[in-house]
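This is the structure, below, for whatever I ask next.
Note that one protein chain is taken out, while the other chains of the complex remain in position.
To keep things simple, chains are lettered A, B and C as they appear, and every chain counts its residues starting from 1.
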Amino acid sequence: MRTFLIRRALLMIPVVLGISIIIFALIHLAPGDPFTHMIEADPNVTTEDYENLLRSVGYYDPLPLKYVKWVGQLLRGNIGHSISYREPVADLIGRRLSNTLLLAIPALCLSTIIAVPLGVISATRQYSIFDYIVTIIAFIGISIPAFFFALLLVKYIAFDLKLFPISGLSTIKSGFTGIRLVFDKLHHMALPITVLTFVQVAGRMRYTRSAMLEVVRQDYIRTARAKGLSERTVIYKHALRNALIPIVTILSVSLGRLLSGAVLTENVFNWPGMGTMVYKAIANRDYPVVMAGTMVLALTMLLANILADILYAFVDPRIRY
Amino acid sequence: MRKKFGVVLVITALTLSLLLSGCQPAVTVVEDEPMIVRRAQWNPPTGMFHPELLSSDYDSSVTALIFEQLVEMNPNLEFEPALAESWEFSEDNLSCTFNLRKNVKWHDGQPFTAEDVKFSLMFVGHQDYKGARYSNVSSIVGMEAYHAGESLDVEGIEIIDTHTIKITTSEVFAPFLLNIGGRIMTAKHIWGDVEVATAEEQTELLRNPVGTGPFKFEEFVPDQYASVVANDKYWAGRPKVDGIVIQSVNQDTAMAQMLNDEIDIMTVTSFNPDDMAMYEENDIQVLKALLVAVQYMGINHEKEFLQNKLIRQAFSHAINRQGIVDELLYGYGEVADNPFPPSIWAYPPQDEITHYEYNPERAIALMQEAGCEYTDGIMYYAGQPVELSLLYPYGNKVREQYAQVIHQNMADIGVTIDLQIMEFATLSDKCEAGEFDLYLMGIGTSFDADQRYIWGKNSRFNYGRYFDETSIAMMEEGVKYTEVEKRKDIYLEWAKHMNEQVPNVWIYNWYSAVAVTPKLQNVQFFPGGVYYDVINWEFK
Amino acid sequence: MGVPISQTNRRLEQGLSPWSIALTRLKRNRMALIALGVLIFLVLIAIFAPFITPYSRDEITMENKFQPPGNGHLLGTDDLGRDVFTRLIYGSRASLSVGLVATSISMILGVTLGAIAGYYGGMADNIIMRIVDIFMCFPFFLMAIVMAAILGPSIYTVMAVSGFLSWPILARIVRAEILSIKEREFIEAARALGLKSADIIVSHILPNTLAVIIVYVTLGIAGGILGEAGLSYLGLGVKQPQPSWGNMLAAAQSFRSLIKHPWLWVPPGILIFITVLSINIFGDGLRDALDPKLKR
Partner (left out) sequence: MGTLLRVRNLITSFNTSEGQVVAVNGVDIDIKEGRVLGVVGESGCGKSVTSLSIMRLLPKSNGIIAAGIIEYNGQDIVQLSEAEMRNIRGNEIAMIFQEPMTALNPVLPVGEQIGEALEIHQSLTLKSRENRLRCIELLKMVGIPRAEEIVDEYPHQLSGGMRQRVMIAIALSCHPRLLIADEPTTALDVTIQAQVLDLIRQLKKQLGMAIMFITHDLGVIAEMADDVIVMYAGKIVEEADTYTLFTNPRHPYTQGLLASRPDKMKRDEKLHCIRGMVPSPLDMPPGCAFAPRCDHCLPACYQAMPRLKDIEPNHRIRCWLAEQGCNN
């Protein structure tokens, strides 16, 4: 196991390097500079002052030099200072990442808790009414753009029914403490989590269903039945344990996806997460934030993949590293 | 098993929804609950709460409550005493003496003195100062040498006594009160020991601003909001509300939050009658003001074809600007034909300038006069069909709409427009590089008539590279006087010149508005913002 | 004694290629057929757009803005007084072609690289798989935003972005498929016969992975359409004045339109939904039909 992890970590190096070079090149190739928005705020700025500002952030360095400088800083543990937020990127990311995880992890758990049993039932009762209904709901989930679904929720649930707040992390200056504070937070998380969950449930349910269908036609399921095991044991012990193998892989990969993929949902609900941070940083050409943000997201993807491999070994005894 | 699972699912769902909906903030009004105004903006404050270092409106909406200027502009665009009780100009108009209020204290209890004024001005002039406001003070005697690091003091700033300060400029500087008197005062005892070069990294100080204003800083929650509380010892009296929260909301859903009473003040982005009706139904006040700003179509004067003023005049005739104002702004705007917005004194009398009314035939005729050929609905110049690129940035819904209108209007006179929407950063880059024919932009113009920062020799904003010696000479003349009456004539001539040259096709000056909850009274809105006389804001 | 009739029948059936078996199976899947019908209908609408509607696509009549359905405008007018129905019809062109082109790009890249990696293995495999890893780690929307910033937003950018960011999954699928097929006897035989590698890939291996590719491609088109809608929400989709379902749906962003002008966003919303739904159902049917393991 250890050698495997070391090997995987080593394999990550060229990938991380490649990602960083590509993102670095792309974001610096995009026209514009980090102070453009200042012109709108302050039309009086002179060309000279402006160029001084740009020089102070190393804007005029040649691209390779910029990259080397960036990597150098990174190796010294400095991931940079945001140009537009004027604070260490590490602080910013720490905050945004936890906000995003606050949505991503419950959404991931909730969607799994809902999707896996539904998928199992719909597979064991293939072609039943239940199967058709669940399948249709799943297709609806796959076929509706997430932001559109979010907007519909805002209109009908938050605005018309006033069941949940329209946006934000928590009630500002509520003075809530203890359990009220937790509820207030949950209250604000409900709608974005609903969106992220609904969007995921569909895919995961279909995936579980087909994994189960694949498993239940295996010989060992017949063996299990021939032993006189109850249908429940056959499905939930013998079949599900095998079907979980591909599901677990998909799960950890989707955690990686979820972190960056939530950008539209975060946007609608004005949720200050990683996605919106990088999105705004791109618009502001806040290079340190873009680089650090995308690298964090990419690394999460990579780590999620490794996690998938590790979990793989846990659920499948055939795999040993 | 299946049944059990279903039951569990239903119970979980029920509990969750009960919990979540049960914890709605109760709408109980307690007598002594603090009166907090919730102001919405499209982005959270960034935490750069230093008035001369910040570069975003999302921060100045906070600092404007905490910090003050020597003189303040009122809704009639006249200057009023603020930290300076009074001021007087010397005979030659080169210097001005400010008499400071004597009972003003910083929020930490320290007195406010002339030293603070001098410090604040020199901060902006410092060599290592990284903000963008040096040009405002550069005309003070000795400031250039100080900025270059050649001297340690600025002769032009003279402290007469603790509460009197005299500031001298090297030439007569017309926007003196606006640019120098309007500098925002920061405390010397707080920032004096900080190296200017590292000022931006002083997160502690930046996030705990100390000013003299009607509100004291209370709390900053990154990515969400900043809040201020009433300053009990404010020199003009304690504000009537207890505090203000400046919070970030999503522009798309802000209106829903306004209607749901989740926020108290926000900027209105459209004058759509449907919106207005919804506000009205909920008794929400909508305060409107004509901004000191203009939307325009910039022209690349390096392209030979566009150097001909007849072509530019033709474009002004071709675009249905009145239609845009009437239909897209719902009448809340003025068609613009000169560089000055109607609200400032330099705005020329309307019979003095040409109005380029919507007239496609006239546009075609002017183009033909300029050497174009118009056949079969297509405009040719030098044998080629006229095709022009039009760059415009995201972010302004009306602009995105009128870009489509221009596309169609120009097609009506046989000119093909290639619409290119892009990020603002990309647009300004392309404009600086001259890679465009036409572009759309809105610009907040100065309250003063001086527009050298747009049309001057070194202006960053002169994307169109319009270098007009006549115009520059006139503008240089205009800043040589402080008396409005003398300057008026000069700027009228300049406005007429620009009106004829059409260096930009001005589209419109527009109204902005804020929506204010019915409970909150005495809010005034003018191009300078909503905070004028904020101490009299009051909840019903 | 004559040959029994049943034997001829049997011979006929045994002569059926896997494709015709798939076709037979597909024909029996009513849902998939309905979905296919819907899709064909939409494609026809896209092709014959100019003949369907009397209005011109971009014609602005500012005075007529926000007209509710009726009064000569079947689905009302938008914020610039353009006919929503007309733009919806034309919008199908943009949305469908974004889906198709993006998937084609991803298919060409994915299949080629996946096939090379799977067949040759070794160094080529290593390099290609690292590239795949790199691309798999890119956050989709964020990269799309950066690329839109560089290339400028347009329908082509959307196509390129969706295409270039989605090929790695296909490459992985194709590679895995080829790895498993490569060792089978008939490939050995082809190799023994002295066929060139490229020939083997193109004429023997690819046809065997075709089922997987076809299913993926079908679903990819749906992904492309949704991706365009998402980018449109961020303002980076198909640029005006060209309509697409995505940029029409973005009208729902404005709260006013969301509650007062449902005719602006309900029709594109429904069309996106129906299209993607049909593609998904059809893709699912196709998967069932092409899956040799699945017997009903």
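FYI, contacts are C-beta pairs under 8 Å (C-beta built on N, C-alpha and C of every residue); 3 or more make two chains touch, one makes a residue touch a chain.
Only a predicted model underlies this, so the values are computations on that prediction, with no experimental measurement involved.
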item: Which residue of A:Y60, A:Y132, A:Y156 or A:Y220 touches the chain not shown here; value: A:Y220
item: Touch criterion as defined above, residue of A:T100, A:N242 or A:T294 at the omitted chain; value: A:N242
item: Touching residues on chain A - with respect to the absent chain; value: 126-127, 218-220, 222-231, 233, 238, 241-242, 245, 315-318
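The working rule: only the chains that are shown with their structure count from here on.
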item: Chain contact topology (line, ring, star, complete or other); value: complete
item: Closest chain to the centre of mass proxy, which here is the mean CA position; value: A
item: Averaged-CA centre spacing for the pair chain B and chain A, given as whole angstrom; value: 37
item: Multi-chain contact sites of chain C, meaning residues that touch two or more partners; value: 149, 253, 255
item: Chain B residues counted as touching two or more neighbouring chains; value: 252-253, 256, 423, 425-426
item: Chain C - residues contacting chain A, complex; value: 130-131, 133-134, 136-143, 145-147, 149-150, 222, 226, 229-230, 233-234, 246, 249, 252-253, 255, 258-259, 265, 269, 272-273, 276-277, 280-281, 293
item: In the complex, chain C residues that touch chain B; value: 58-60, 62-63, 65-66, 79-80, 149, 152-153, 235, 239-241, 253-256, 260
item: Interface residues, chain B side, partner chain A - complex; value: 1-2, 5, 9, 19-25, 36, 38, 43-44, 46-48, 55-57, 130, 132-136, 200-201, 203, 206, 222-225, 227, 243, 245, 247-250, 252-253, 256-257, 259-260, 262, 423-426, 428-430, 443-446, 453-454, 458-461
